[in-house]
Every structure is written in structure tokens, then in C-alpha cells.
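These notes are about the structure you will find just below.
Here the complex is missing a single protein chain, while all its other protein chains stay put.
The chains carry the letters A, B and C, assigned in the order they are written, with residues numbered from 1 in each.
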Amino acid sequence: MHKELRAGLIGVTGYTGMELVRLLAAHPRFRLSFAASRTEAGKRLGEHYPFLEKLPGANLVIGQPDARQAAARCDLVFLAVPHGAAMNMAAELRAEDLAVVDLSADFRIRDVAVFEQWYATTHSQRALLHEAVYGLPELYGEAVANAKLVANPGCYPTASILGLYAALKHGFISSEDLIIDAKSGTSGAGRKASVSTLFCEVHDSFRAYNLGKHRHTPEIEQELSAVAGVPVRLSFNPHLLPIDRGIHATIYAKLNGEHTLDEIHAAHVDCWKEAPWVRVLSMGCLPETRNVRGSMFCDIGLAVDPRTERLIICSVIDNLCRGASGQALANANLMCGLPVDCGLAQAPLMP
Amino acid sequence: MHKELRAGLIGVTGYTGMELVRLLAAHPRFRLSFAASRTEAGKRLGEHYPFLEKLPGANLVIGQPDARQAAARCDLVFLAVPHGAAMNMAAELRAEDLAVVDLSADFRIRDVAVFEQWYATTHSQRALLHEAVYGLPELYGEAVANAKLVANPGCYPTASILGLYAALKHGFISSEDLIIDAKSGTSGAGRKASVSTLFCEVHDSFRAYNLGKHRHTPEIEQELSAVAGVPVRLSFNPHLLPIDRGIHATIYAKLNGEHTLDEIHAAHVDCWKEAPWVRVLSMGCLPETRNVRGSMFCDIGLAVDPRTERLIICSVIDNLCRGASGQALANANLMCGLPVDCGLAQAPLMP
Amino acid sequence: MHKELRAGLIGVTGYTGMELVRLLAAHPRFRLSFAASRTEAGKRLGEHYPFLEKLPGANLVIGQPDARQAAARCDLVFLAVPHGAAMNMAAELRAEDLAVVDLSADFRIRDVAVFEQWYATTHSQRALLHEAVYGLPELYGEAVANAKLVANPGCYPTASILGLYAALKHGFISSEDLIIDAKSGTSGAGRKASVSTLFCEVHDSFRAYNLGKHRHTPEIEQELSAVAGVPVRLSFNPHLLPIDRGIHATIYAKLNGEHTLDEIHAAHVDCWKEAPWVRVLSMGCLPETRNVRGSMFCDIGLAVDPRTERLIICSVIDNLCRGASGQALANANLMCGLPVDCGLAQAPLMP
Partner (left out) sequence: MHKELRAGLIGVTGYTGMELVRLLAAHPRFRLSFAASRTEAGKRLGEHYPFLEKLPGANLVIGQPDARQAAARCDLVFLAVPHGAAMNMAAELRAEDLAVVDLSADFRIRDVAVFEQWYATTHSQRALLHEAVYGLPELYGEAVANAKLVANPGCYPTASILGLYAALKHGFISSEDLIIDAKSGTSGAGRKASVSTLFCEVHDSFRAYNLGKHRHTPEIEQELSAVAGVPVRLSFNPHLLPIDRGIHATIYAKLNGEHTLDEIHAAHVDCWKEAPWVRVLSMGCLPETRNVRGSMFCDIGLAVDPRTERLIICSVIDNLCRGASGQALANANLMCGLPVDCGLAQAPLMP
């Protein structure tokens, strides 16, 4: 029998916290041993989340966010608090020598000046920044396995980077003139009381937001620059979908010379053939967000527009699972010596 | 290492077939060894269902529905074909001595005259009717474990019977004057091309259908009569919800004398305390269909209306998982000597 | 050329205020001359509601709620503020001799003790209560035409009373044992920032709330008692639909002796044949909320369940238009000597 691993969760009330609770309830090795929330402390977790009743974790009583307590009760902590707050809490947890997966943006951007500009805040934990590993398992799995602090990628960056990786790597496309038209389910907007995300403000409607200005832009550029070997500057443009979960990134890239769809498709299939979660769809097929609902999959569909000499890549993930909490758990798996997909092999919920 | 069990699925293209494919992909003991469909034969299952790619079952090639072939390749067969067609196919499979879980209505009604009246068809397999066990695990688990042919309950009956069981058993309510106002997600209407279930005909709307005339009525009455010990005649009234999955049954019953909500609630908690999937919500809480999405749970909420001396029971399930394919798999577990919840312990998908 | 009528709106930011703005923009006789909101004062209405730009009212600047100003600028005022606040504001407006249509519950319940019990508040304007007319045009059109203060009916009561009126009037059904299972679109929950009505908390889900305890219960009982000629006590049970607009009330009633559906249907058709907005559907047809979307219609479908000797009535309205602001405008029409349907003859938005 394998030793049980004790996982802590600081920040239970948001959608990423909720998703971690869901995934940990089905994990064969991690047990949720500590859950913290300033506003809900004192409640049983099952009382706060009725969907959890009669499942593992339901009877855990929510506590206060406290690094000492976390250290006493956990082997690893998931940090699901807002950026800004996360960096200091991460420092406290690291001071207790706890392994940390931080779901916020605080340790994703390696260039502190870029971080401080886009996030309009001072980074108070610069030393930790160097220790942090960017937790995209397909690209940094080995480093994650040796890390004590993982910066869990953003949802849009996960879809965008996985979508563009193979085409940039193979040089099929120019690293200039990239446009990402991204659409996200509303869970990406968080679980705070707000008029703009009320049911009647989102349902049966569609809108863009933060065109050219979203904070995930520098994160995507940082990682794609590393792939391309040259600085990448791109246009990232998010939209809000009237669905619960799912990101669909439609990516427009200029072809670098003549490449057929056959050639590009074959290279993608080959690039991801060992990856458990990246699925390159059959030629001519395009992805749907529901096909990855509740799962770790990233579905990639390819089209060539010969009239305008562009490659169009559709990259689809579940923003809460693959784009946040599931990926955090995959990183935790690696940090604890487990297979990356331990407890993360469920089929998407269809329909 | 446990022996792998080989499961066949006849009828893969409907939503119940799709759900079985999803659940079997995550089952630790059953392997989908045979999948049949008249219209899709020859395709890989992953080609038909892109959500399944890179998961167990994706590379299975769909075959023709054929009892011989099923016998050669399966230990047990799930029958997900329309009523009428199912009874004869079940007979052929039983003739090959295969264990069968039939998801249609063909073997649910023990009184053949009642069946023939409500379904307006002749029952061609009356002998088999006596062999069939009604597969509601909480009520008939032991009989299911010894059965070779299980009639998998309907979705509405599952929610209705579990919702009313404890209150009828304890005599808290009259067995007369029962009204079930039931609401179902649109996957309950099946996956046939039809104008009336197009997105734009269902979305942002709500309607009743088949008031007082739905074919699940005699099935509910049959089972509740057995619980009550007297013939139950009730009014069952379904509605169509603009959601994918979920049934919410609001059940109105006359109180039998004076009973407090405290007393009734305690009796419900006690009745279901050993049941892994029936969750009686805390006093004052009411269920939501999303809290059971993708799972086997039946969530029950209770209210007493002292002004009109009624008990109001809300009973909520996922119509595809608990109300069809998950329940079929639970029955298959029992028929094969596995724990009832083997492969069925996943947490609901929230949100 | 007819004289323009000047309408004021106090409370513009909620969904009922928004709907009044929409309807007034298309009204041939009323002009929105005054709009007030504590939180949005100073903004152009079109800035607050971009859907209104280039339409009548867009350039009106939102002011503070003030009876004097209202008196200077309006012939009639719509009051779309929360109950409790409305009663005092109504008194101030009446003191200025303004005609008032109050969309809150403050003047709907004629028995002040009943009001104070259900709303858990003291009624500070009892004198005005006697002056107020309950503004259901089909029942009280004449009184409304002579009123200076109209209590605009609640959304659930509008659907419930119109649904039950003819059957009670004709004595087809018992006035006892009435059950109303009502389902409302989420706009009925208002436009306040709140976690429980966020998109991801409502979408793809369904739940009941306030079973047996909703404040619209005494309002329905008051009006149906008047119709039946005896005190009616009924069970009213609301649910939340993942749609923007629409109420579907499924009403269960015991038949009073033998009545065929033919007979009952004919009586309903006859009862409502002069009513511009009550539509009794053809025999066998059931209503859908979308068929009344954005309109004043109340669609009624009838079914008899001979097995349980019940009449089942489905009554469907748009909760924002017919159930609130459109009805308020119909009342304003009557109070100002216009035809009841002036500016309210639009077809439902389908799909």
C-alpha cells in the first residue's frame, strides 16, 4: 500500500478551489487534509459544497489560512488565492519548507519588470521568482518534478502555448503577426458577486473584453519566445462565452513558405504522440469545448487557408481543469513522484 | 490481478450509449470489447466520439448488432436500443446465455397488459419478462446480483421512486393524491434528428409535455405500490429543461396526520445512511441538478408546507448517469460480483 | 396630434426598470421624461444602457429620486424600487398628486396584517392601501382607469391568477387542494450582485426555492378567493429556470365532478375571447415560455388527467413584460385614458 499524500488547499471558495476539491475527491494518492478560507472557516466542506457530500473531503472542517497549520497538516499546498496575496502566502509556506503549487499569476512571469507593468503591482518576493518553475507539464515536466514552487500556468496561456508549440517549433509559421482570438467560459471570470457576470448578463449573449490588454499576454509571449528562439510579440484578444467551462483559442498565423496541411498535420501528430493529453484531431476535424469538459485534454484542430496563406489552429481546453486545478494536480503529481496523470484520467463529460 | 470483464454495447449512437462509453473508459474492471450500431458500423469508436480519443475504447471498431458475435466477445451486454427492438435482441442474447442489462422499457413492467396498453405494442417475449429483475440497486440489489437479465429503470422512475420511498415506507404520507411535477434535461429526449429538440427550439425556453400520459407513469406506480403495500395511482407530469443533464422531481404528498419536518428528515437520513448514492440534504436545503451532474447521486430535499399539510420532496438525479447508463453499470457490477459502485465513485462536475 | 404624456421612472437599474425603458422607447404616447436612481444619477440613460442608444430616452440624464422633481416633470410615475422603500416614495408622489404605478408589493395585499406577516415589516402607509387598485387589467381594468395609485401585480400571481380564473369561475375545479408548481426565469431574481445568481451558479442547472413560503402566496390567495367566493388556501412552490425571461406555472386542481376537456376548453376560449392577451391554446397544445417572450401574452394550455381526476393548467407569461413592466404600462395606459394595449402590441421574439 502506498503512503497517502496530504494536500492542503488555501482558497476553497473560488471555482479553482471548487475544482481542486472535486479532483482531489477522486485522487487515489492525495487526500485533502487541510482547507482554508477566511470567509468560510468553521464550516464543513460538504456543507459549503453539497456536491461533495458522501465523498472524500466532505467532513473536513474549513480552517483559517495559516502557514504553520498548513505545515503541520500537509505535504503540499495548493494556493488558490488572488494574485498579489499569493506571493506572500507562498513565501510563508516555503519558509515552512512546504511544496507549493500556486494557481495565481505571481510566479509565472520571469521578468519582474514585465510582471510589475502588466499587473500594476510590486513583486514582493523576487527571490522566490527564481525558484519557481512554470508548470506546463508537456514542456517543463522534468523541472516540475524537482521543484518546490510551481507557478501554475494561466488558462488562456495553456491553450495558446500548446496550440502554437508544434507549428513554431517546426518553423511552419512566422513568429510575427500571430493573432489569438480566444473565447472562455464564464467560470474563468471567477466566483465573486458581480453584476457583469450574473446569469442574465451573460446568458444568450457574447462579448469581447480587454482586447489587446489581457494580462495573460506577456505569459504567452514569454513561453512562445522560448519556443521560437526569438522574441514573440502577439495580439491576444479574449471573449466571454455563455458556457460554464471551456476555452477555444482560434490562432491565426502566417505560413512560413509553402507547407501543406498534410505535412503540418503529420508533424503535429508526431509531436504529441507521447503526450497523454494533447490530441491532434483527424484531418478536417475541428475541436469542440464539450469534448474536453472536465478533463485534462487539449484538443487541436488545424486548417490551412491557402487563399490568405495562413495556418489556423484551434486549441481547446477546459479552463478549470486543464487550465487551472487539474494542471495544478498534475504538477503536484510530478512534485511528489507520481505519474503525471495519476487521478486525472477521467473521460470528458459528454454531453 | 483481477480478471478483466468484457462488456458489449449494442446501440452506441444515442446519449445512453455515449454515456456508457464514457463510464466504461474509466471502469477498472470492465473493458468495452464489443460495440454495435447499424448506422455507424465500420468506424472506430474514437472517430465517432472524438471525446474518447486517447482513452480506453477509442480504437474499438464498431460492428453490427449480432448476438453470436456478442457472445464470442462479451461476458455481459448493455442493450441501448429503442423499446420494442430491445425485447427481441435481449432474447437472442439470452439464448447465447449472455448476461444482459436492457436500458429500454421492455422488461420493466411486470404486468404485460399494462405494458401493452401504455406502450401500444405487443410484448413478444413474455417468458423473459418473468426472468427480468428491475434494476434499482437500493431496492433490488440482491436480486440483481443473481439476475441474468436486468430491466434498467427509467430516468423519471429512478428519481421518483427514490424520492418517495422513505416517506411511503414510514407512512408519513398518504399513498393517494401523489403528484410528481418532473423536469428533465434535453438529453432525455434522445439524439435523433428532430426539429423539436433543436437548440433554438429548447434554449431559453421551458415547456411541459405528455401531462398525465407519460409512459414512465405505470413504472413508477408499480414500484411505489410495492413500497406502499397498496395500489398507488398518481399524476406524473414531465417538463423539458434547457439543460443537458438532470432531472428534478418535485413531489407533492398529503401528510398522514401530524409529522414535523424534523421527524421526517431524521427518518430519511436514517433510511439512506448506508446507501452510497442517496444524499438527504441538510434541513432547509434544496437540491440542484448540477450537484449530481455526471454522477450516481440522488439528492433529496424535504419541505413541509404546514398551511396545506403537505410534504414536498425534491428528488434530483443525472438522467443519463444515474437515470440510465451509470445505473446500468451499477447493475452490471452486481451481476458480475463487483461492488455496486465500482468505477462509479466520481464526484459531480461542478460547475 | 395627441398630447404627449410624460412618464417618470424611479429605479432604473433593475430588470423591471430596464424593461420599462425598453417599452417606453417604443410607446407612441408616453415619453420618458424623468428617470431616477441613487447610484447612477448624472449618467445619460444611453450610457447606462447601451441597448438604448439612438432610441427615444437615450439622452435623458438620470436624476435623483425626488417627488418634487418628479411632479415638475411627469404626469405619471412608475415606481421600480424595492418593497418597503416603495410605500413611502408612493406617499410622497401621491402628496404631489402624481399618478403612480407601483411595481413593488407594498400595495398589493389588502389585509395589512397579512402583508405585515409575510413581508415581516410594518406598513407605514395604511391609508394609501385603501386607495390602491390591484392592477390586473383583465380583472380590474375599470377600477384601474379611475385609480391614482395602482399596485402592479407580482409576476407569479399574474400567471397563477389568469391561469386559474376561468376554471374557478365556472366551478370546474375545487378551490381546495390547489397546487402551483411555478418556474421562473432568472431575471425574476433581480439585478443585484450576488453569488447565487451568477451565470455559473444558474446555467445548466435547476433548483426549487422557498417551497411553500414565497411571498407571492398571499397575493395569489387574495385574488383567487375573490374569484372563488370562498377563502382559497393553496400550495405555491417556485423554481429557478436557466432562462432570462419567462414563467411557467403548472397548476394542479381537483375536478369538481365530471367535466370533459372539451367542455373545459370551450369555456376557457369563451372566457378570454375578448381579452387581447390571454390565449387559450388549441386542444392538446401546451405553452412554451418563448412563445410569449417580450410580450404581454398569457398562454394557457389545458390537460385533464382522468386517472387522477385532475385538471392541469399550464399558464405562461414573460415575467418582466407581462409580469411586471409591460403590465405597469398597460395600467398607465388605462389611467391616462389610452387603450390598454397602446404600445404593447408587439409580437413575441421567436426564437
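Operating definition for what follows: a contact is a pair of C-beta atoms (placed from the backbone, for glycine too) under 8 Å apart; a residue touches a chain by one contact, two chains touch by 3 or more.
Everything quoted here is computed from the prediction, not taken from an experiment.
**Student:** Need the list of shown chains touched by the one chain that isn't shown.
**Tutor:** A, B, C
**Student:** Of the residues C:Glu4, C:Glu53 or C:Asp262, I need the one that contacts the missing chain.
**Tutor:** Among C:Glu4, C:Glu53 or C:Asp262, only C:Glu53 touches the chain that is not shown.
**Student:** Pick out which of C:Ala35, C:Ala99, C:Ala253 or C:Leu281 touches the chain that's been left out of the picture.
**Tutor:** Counting the whole complex, the residue in contact with the absent chain is C:Leu281.
**Student:** Which one, B:Arg6, B:His123, B:Lys148 or B:His203, makes contact with the chain that was left out?
**Tutor:** B:His203
**Student:** Looking at A:Tyr15, A:Phe34, A:Tyr252 or A:Phe297, which residue reaches the missing chain?
**Tutor:** Looking across A:Tyr15, A:Phe34, A:Tyr252 or A:Phe297, the contact with the absent chain belongs to A:Tyr252.
**Student:** Pick from C:Asp204, C:Glu221 or C:Asp305: which residue touches the chain that isn't shown?
**Tutor:** Counting the whole complex, the residue in contact with the absent chain is C:Asp204.
**Student:** Please give every residue of chain A in contact with the chain that is not shown.
**Tutor:** Here the touching residues of chain A are 177, 179, 181, 183, 200-201, 203-209, 211-212, 233-235, 237, 239, 241-246, 248, 250, 252, 286-290, 293, 301, 303-308, 310, 312, 314, 351.
**Student:** Against the chain that's been left off, what residues of chain B make contact? List them.
**Tutor:** Against the missing chain, chain B presents residues 15, 185-187, 191-195, 197-204, 242-244.
**Student:** Over the whole complex, note the residues of chain C touching the chain we left out.
**Tutor:** Against the missing chain, chain C presents residues 15, 18-19, 21-23, 25-26, 47, 49-55, 187, 203-204, 244-245, 276-277, 279, 281-282, 285, 287-288, 290-294, 297, 299, 345-351.
FYI, only the chains that are shown with their structure count from here on.
**Student:** Check the residue numbers that chain A and chain B use where they touch, and answer same if over half are used by both copies, otherwise different.
**Tutor:** Over half of the interface numbering overlaps between copies: same.
**Student:** Working from the CA atoms, figure out how many degrees chain B turns to land on chain C, in steps of 5.
**Tutor:** Fitting chain B to chain C on C-alpha atoms yields 180 degrees.
**Student:** Between chain B and chain C, what is the gap in Å from one C-alpha centre to the other?
**Tutor:** 39
**Student:** Centroid from C-alpha atoms only, then distance chain A to chain B, rounded to Å. What do you get?
**Tutor:** Going by mean C-alpha positions, chain A sits 35 Å from chain B.
**Student:** Indicate the residues of chain C shared as contacts by at least two other chains.
**Tutor:** If we look for residues of chain C contacting two or more partner chains, we find 200-201, 203-204, 242-244.
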